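Read the structure below first, then the notes.
Right, chain A next:
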Amino acid sequence: MDTSFNLWILLMPFVGALVGLTYMGIGRRIIARVQHRYGPPIFQNIVDVLKLYSKKTAITHGVMFHLAPTLAITGTISTLMFLPILTGPHGIYLFSFKGDLILLMYIMVFGCLAMALGAGQSGNPNSAIGVSRGLSQMVGYEAPFVIAMVTLMVQFNTTSVHDIIKAQDSFVHWNMFQSPFAFIAALFAFLGFMGNKPFDVVIAPAEIASGPPSEFGGKYLALMQTNRGMFAFVKLVLYVDLFMGGAANFVSLLAKTFFFYLIPLFVGIVNPRFRTEQAITFFWKWPTVIGLLGFLMVIL
Partner candidate 1 sequence: MSDTLQKEEQIKASINAAFRSAKVSIQRKGRIIVEFRGGILPAFASYLKEYLNFKHLSMISGVDWPEDNQFELVYHLWSYEQSIHVMVKVRLDREAAKTKTLTPLWEHAETYEREIHEMLGVEFEGHPNMRDFILEDWDDLPPMRRDFMTREYVDEVYEWRKGREDAQDVRQTIAEQYNTEVPNFNNEDK
Partner candidate 2 sequence: MKEDWGKEAGNIIARWARKHSLWVLAYGTGCGAIEIPPTMTSRYDAERFGITGMATPRQADVLLITGYLAVKTLKRVIRTYEQMQSPKYVMGFGSCTINGGMYWDSYNTIKRLDDYLPVDIFINGCMPRPEGVIDGFIELQKLIDSGQANGWKKYQDNLEWYRTNQKKVIKNWKMPDYNW
């Protein structure tokens, strides 16, 4: 327990939120360029969040409505705390020695459930539709994700993220190349996680207002946007840890996470929206089959 450890525990949520929001800003810019627009500034999402924090907020729907954004961000921060951000001699491990992959898989869902409860209490029909769609879709993409994680655990005979990172000591040993089937399955699940275009039926702009957060405004929405940015960062770091052997310094971390961020972004730009049942059928068909194939290969 030295000072740098404490410092990173305090700083990491802010760094995560900043990086995630900036990535989203870059994503908006890239989408704009694809659509032959100039696009907003890169830091637009951070400005949006600042503005939302400066708004007055007077909405009341019940206790759970007030708690939901806080619970969501709590879930995200606790997930972040159990992730090794940087590895190597100058690593930032936070509390990751105390948790493992199973804990991460479990705790990642916490924020979504809190959101669902809060949105359900807001009484807005759009929120209710969004929540039911979101939870159904989660059932869809959790299947290939869990299969991919189990494949990794069986392959390395451990549930510790550290040991998985240690096993990928060089470029050729990255899980990306070592167990490609698990990687592909996890990548499809990642598209669902990020909620970008083909799988954005949860938020579905212009269809059900803005889905679960329709009734959240002002500071609540600010918390939720921060949470979104931070959660994006958490997922990116988790994938980098599992499939790219972690990162030794911030430059390589940013490069690797940005690579992962671009995948759902580009998939989203060229694809229209899936309906819920199409998304679930898709997730349970190809990624799951590929994941099971990888699992079989590992067992045999």
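Inclusion criterion for the candidates: all candidates are chains of the complex that A comes from, given by their letters.
As a convention for this text, a residue touches a chain if its C-beta (ideal position, glycine included) is under 8 Å from a C-beta of that chain, and two chains touch if they have at least 3 such contacts; residues count from 1.
Source: prediction; values computed, not measured.
The candidate list 1 or 2 contains one chain touching chain A in this complex, and it is 2.
The touching residues of chain A, counted against candidate 2 in their complex, run 28, 32, 35-41, 44, 47-48, 50-51, 54-59, 126, 205-206, 209-210, 213-218, 221.
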